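Left out: one protein chain. Kept in place: all the others.
Labels A, B, C, D and E are assigned to the chains in the order they are written; within every chain, residues are numbered from 1.
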Amino acid sequence: MNAFDRLIAAALDEDLGTTGDVTSLAVIDANLRGRARFLSKDHLVLSGLEAAAGVFHAVDPGVRITWSRGEGSVVEKGEVFGEVEGAARSLLTAERPALNLLQRLSGIATLTRQAVEALGSGKTRLLDTRKTTPGLRALEKAAVRAGGGLNHRMGLFDGVMIKDNHIAACGSITQAIRRARAYVHPLMKVECEVTDLAGLDEAIAAGADMVLLDNMDDALLAEAVERTAGRVKLEASGNMSLERLPRVAAAGVDFVSMGALTHSARAVDISLEMDPFAP
Amino acid sequence: MNAFDRLIAAALDEDLGTTGDVTSLAVIDANLRGRARFLSKDHLVLSGLEAAAGVFHAVDPGVRITWSRGEGSVVEKGEVFGEVEGAARSLLTAERPALNLLQRLSGIATLTRQAVEALGSGKTRLLDTRKTTPGLRALEKAAVRAGGGLNHRMGLFDGVMIKDNHIAACGSITQAIRRARAYVHPLMKVECEVTDLAGLDEAIAAGADMVLLDNMDDALLAEAVERTAGRVKLEASGNMSLERLPRVAAAGVDFVSMGALTHSARAVDISLEMDPFAP
Amino acid sequence: MNAFDRLIAAALDEDLGTTGDVTSLAVIDANLRGRARFLSKDHLVLSGLEAAAGVFHAVDPGVRITWSRGEGSVVEKGEVFGEVEGAARSLLTAERPALNLLQRLSGIATLTRQAVEALGSGKTRLLDTRKTTPGLRALEKAAVRAGGGLNHRMGLFDGVMIKDNHIAACGSITQAIRRARAYVHPLMKVECEVTDLAGLDEAIAAGADMVLLDNMDDALLAEAVERTAGRVKLEASGNMSLERLPRVAAAGVDFVSMGALTHSARAVDISLEMDPFAP
Amino acid sequence: MNAFDRLIAAALDEDLGTTGDVTSLAVIDANLRGRARFLSKDHLVLSGLEAAAGVFHAVDPGVRITWSRGEGSVVEKGEVFGEVEGAARSLLTAERPALNLLQRLSGIATLTRQAVEALGSGKTRLLDTRKTTPGLRALEKAAVRAGGGLNHRMGLFDGVMIKDNHIAACGSITQAIRRARAYVHPLMKVECEVTDLAGLDEAIAAGADMVLLDNMDDALLAEAVERTAGRVKLEASGNMSLERLPRVAAAGVDFVSMGALTHSARAVDISLEMDPFAP
Amino acid sequence: MNAFDRLIAAALDEDLGTTGDVTSLAVIDANLRGRARFLSKDHLVLSGLEAAAGVFHAVDPGVRITWSRGEGSVVEKGEVFGEVEGAARSLLTAERPALNLLQRLSGIATLTRQAVEALGSGKTRLLDTRKTTPGLRALEKAAVRAGGGLNHRMGLFDGVMIKDNHIAACGSITQAIRRARAYVHPLMKVECEVTDLAGLDEAIAAGADMVLLDNMDDALLAEAVERTAGRVKLEASGNMSLERLPRVAAAGVDFVSMGALTHSARAVDISLEMDPFAP
Partner (left out) sequence: MNAFDRLIAAALDEDLGTTGDVTSLAVIDANLRGRARFLSKDHLVLSGLEAAAGVFHAVDPGVRITWSRGEGSVVEKGEVFGEVEGAARSLLTAERPALNLLQRLSGIATLTRQAVEALGSGKTRLLDTRKTTPGLRALEKAAVRAGGGLNHRMGLFDGVMIKDNHIAACGSITQAIRRARAYVHPLMKVECEVTDLAGLDEAIAAGADMVLLDNMDDALLAEAVERTAGRVKLEASGNMSLERLPRVAAAGVDFVSMGALTHSARAVDISLEMDPFAP
């Protein structure tokens, strides 16, 4: 079972236990069929369609789902963007965990879109972070892509990011970068976090491929960009907000990363409107 | 493996893959040890201590953790509330997934505390909902308890909640409640959602143990309370906000439930401050 | 994988290992097909049809199964109640674990039906207990339903049952019931076990929803019923036998629970009669 | 996770769900400790000690268990044969699934002992069958050993047993045995089921290592023994009862197999007597 | 999930992680379809067709596979023996793990065929050992069968093999064989390893079913065969090579076992030739 299937299994297991949906089992005839529409109750960017479909199909492979809008689409309040049809019990049982995923992931995509728009049309691109919900990393990173952002590394395994503690343990930025370079396979890059321009200089000299400028103000970011002159990629991080993003873009960094995209997006409001069942 | 262990395994699997934390493997000596303190950077109510500890211990059973503040404690910005000590690599590897859990769960506890305080000292109690993050239900519901709220049913398996679609499928509130009563085991109660006072009357007459008053305004809630006169428990739900809660409490319902507690709490800010490693 | 699939996987794993059914692999041609009928060799109440089908389908999704009698049906000795058709190897491999489930579960349903008939047509209903075979709880509780019994709580998670040790730990029935009431969610009831009438009085006064009368004789049960006068539900338990059940029903309790339904039912005799294979 | 751990996990999962033992969580203080004794309420042969211990340790590795009587011991009604000590919550939570295993497995051992005694001190040995509870095969076969029986093959994977359908598919006993012999590895024997003396003659001539005499009466069994004159091992099966076993032994077969040992043994009565908890 | 599915899942998990095949995701259109042919680049005996197909189907159940040559076929360098057709991404993603299995297993089958041919047409048969790749035992033993060899026992569970350490622990060959005979079920044989003729005599006298002649030279093997005169089966093992096998066969043993079949076979060369994709 892959990570996606495990997540859906966990979502259903915690909601159904070994007993199942007692309400639906009690009051809904096993043969009753139903149809329902996904209705947006917010202005939102859609994400999580495959995950929501996965919940319905894990409950009942016979449920039929059709999406009229795709991953990454902007959907207005009041718009219908999909439909499910199948056994009434299955629709009722899968409804809540499917919506829980869809609302959270679309919330992330929607916030990402706002941040991308705040950055404007310059060269600065928006990155996510590892501050994701445990178990949902791949889905939340896909939601960032749906909203127009780029992904940073997926985890600790596919990129080197040297932080203050790594540097302290090695004695210097130079030493940390050298150790990393000697260790990693030839298709993996090395990024180093710095907090001032001296660190930036040292990281570039030691051969970093990319430098994270941590918690620098706009002026310092601009100075870092000028000093670097394109020798390495620059990522700004720390204290980002939608309001500040235009100024960070103006400073000319290659990337801005924002943890809030995934750790503090609010769920958007989506409901599943069932056609009245015939008794 | 139980649900808690599975969640932690999933969190580590998506962050470490089969390769591990390449940065720490590359630059941190395997024998180096470290110590770090959990520092609150917000006014918050703590939750997720056991989950955070579980992450550290899953990475390395030899890490030692001591909490100076307990689950449900109020912690002020700038306060240290715990400490970890162990192999430096293990601390660095576990840091992010542990903080991801702690920040999210403490965010939920903090929002819950605000809502509990908004309700005041009357009889109205705060309930959570099933609008939780897939895979984190038990932890998020524990965070609600840490914040002073009560849990509603844990899932579809341990309580009957009859909603509009169930009623439509049965033809009437009365019929739905009767079917439910006949089906469930003798220690399970039956709650029915209603949208008006006629529904309330019918639900009580049909033998509901508890009634959910859906999307009613404050005046209607008060009227429902008066009419019910304690015959069943009453839960108000829909369109709740911190601002409105005092008025809902004044209406005299037994319970208020808020999905936002779990689906839209913002992560609070917590950092893990490492003592400088000796190179 | 849910609990049902896990059970079937365990049953096949212990019977097949990684080697498989060496006899059928050795002597049965892979292309040979067969057909077989399920034959009852006892008077019985059927249960476990879905489980038996699950075994065949786990061995080979291409096996076709048709049941001519449904779950809960009374089947006489010599009657055929179903048929399987498919690869001869698959039928031979699945036969024993499928029959093991069918015989055990139908044995439970059959004993349950006898107990229900012994209770007669009054208000007293038959409940099962948690004395089930590890791993088979859901199936055995479904067999009790197939036989006409009701289920008690499914496990420790969906109902409160306060027993002697809980009471001792709290100091009194009253204190135990108060603690339970304060802890549980609003849709869960509280049952308390008592051994005498003073305990019954205390449990009712403390707010129990249901009381288990443990090991009381028929006269005491009747006295408890009279004293309670419908204020709470009453369950009689301990030393039940088919012979005694009419007297317990006459005492007027709401429920009787019997562990023997699941822990001591004898397997009924069912065989799978294969049509002669063409060599 | 091996089969034993999976069974215990399944037993706890179906009893605890993701919520746990709500009664003990509600009314028992987390720090309260307790002690309890395993008390036999029947004359029985003990089996399942390791399984019962496994349940307690899966709930709480800190529970301490000491057995005063060993696997296979005869224990009289009223005797104590073991003790557990640990957190009161853990003892209460593990009690029922541990007893469910112990009562069932000791029931099998007890019935096996009766059958072994019925066979007497001659050469005929008692075998079990594959008619075991799904998921419990290894434990139930160990219970048969505890009761003094021998195990037959553990599953379809470690011995060849040619039955009527295999013979039909091959055209003859001779052909079936030849195919089996050519297929199996050199350390595996081939047994063939026969229903008459002609079949016995053919099986021996074709090179069977062992022959199962199916549903033969005592006289025919004796004739088969005489005719075989020790050339192969003989197993009698079908319609066995404690009453008949002495006659089957007198017929002189090497083995008798009885499905009832595992599919129809009654659970014996064992209780876990807790010392009164201090409130 | 059975052992076969677990192996394929492990192979894909270690190759894809939670991120997937980034190259194909990046550069291959999701709708592009492709076709490819399995091309042998060695003279080889085919094995692993089902395993290779399992990899493709685990990646994408929609891939269609047709084999023009079967398991155990001799395929010449330059011959095509199968074809896959499906989504281009799926073919590219599954290619390497499928080939890894096919090349290794066909390598084993090819070496086995050489050894079988070296033994010649006499009575001596070739056996494998337990020196297989962890996790691939069943597949590697099937490859030995595909190459014309026989399997020895599958593992420690389905046959008794008494070695020097067992003998030392028991005090004598006789004692070890007696203990084994008393323990094992009636369809399992007992083999004993010996290093000289005295050991052979003792093993036969003690009732071994089969004797392994360990590290004996050709002359000693011949003497052992003569002395045994067919009373038990004889297996020669140790220091086997393709060159020596004819002499071992000439010595007249029943079986020769070679660990090198599975632990040191070289992978044969097989490629998957894709038709050029249309851009």
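A few notes on this one:
Note that in this section contacts are C-beta pairs under 8 Å (C-beta built on N, C-alpha and C of every residue); 3 or more make two chains touch, one makes a residue touch a chain.
For clarity, every value in this text was computed on a predicted model and none was experimentally measured.
Counted over the whole complex, the shown chains touched by the missing one are A, B, C, D, E. Of the listed residues E:D15, E:E50 or E:E85, the one in contact with the hidden chain in the full complex is E:D15. Among the residues A:S73, A:Q114, A:N151 or A:T195, only A:N151 touches the chain that is left out of the figure.
Only one of E:A115, E:A138, E:A203 or E:L234 touches the chain withheld from this view, namely E:A138.
Only one residue in the set E:D158, E:E202, E:E235 or E:D254 touches the chain that does not appear here, and it is E:D158.
Considering the complete assembly, chain E touches the hidden chain via residues 3, 6-8, 10-11, 13-29, 32, 34, 88, 92-93, 96-97, 99-101, 103-104, 107, 130-138, 154-163, 165-166, 168-172, 175-176, 179-180, 182-184, 188, 263-264, 266-267, 274, 276-279.
Interface residues of chain B with the unshown chain, by the touch rule above, are 1, 9, 13, 17-19.
Not every partner is drawn; the one left out touches chain A at residues 127, 150-154, 157-161, 185-191, 209-210, 233, 235, 254-255.
As a convention for this text, only the chains that are shown with their structure count from here on.
Looking at chain C and chain E, the chains that touch each of them are A, B, D. Interface chain A/chain B: over half of the residue numbers present appear on both copies, so the contact uses mostly the same residues. With chains reduced to the mean position of their C-alpha atoms, the one farthest from chain D is A.
Rounded to whole angstrom, the centroid-to-centroid distance between chain B and chain D, based on C-alpha atoms, equals 46 Å. Chain B and chain C have CA centres that are 34 Å apart. With centres defined as mean CA coordinates, chain D is found 53 Å away from chain A. For chain C, the set of residues touching two or more other chains reads 1, 3, 13, 17-19, 137-138, 154-155, 157-161, 188.
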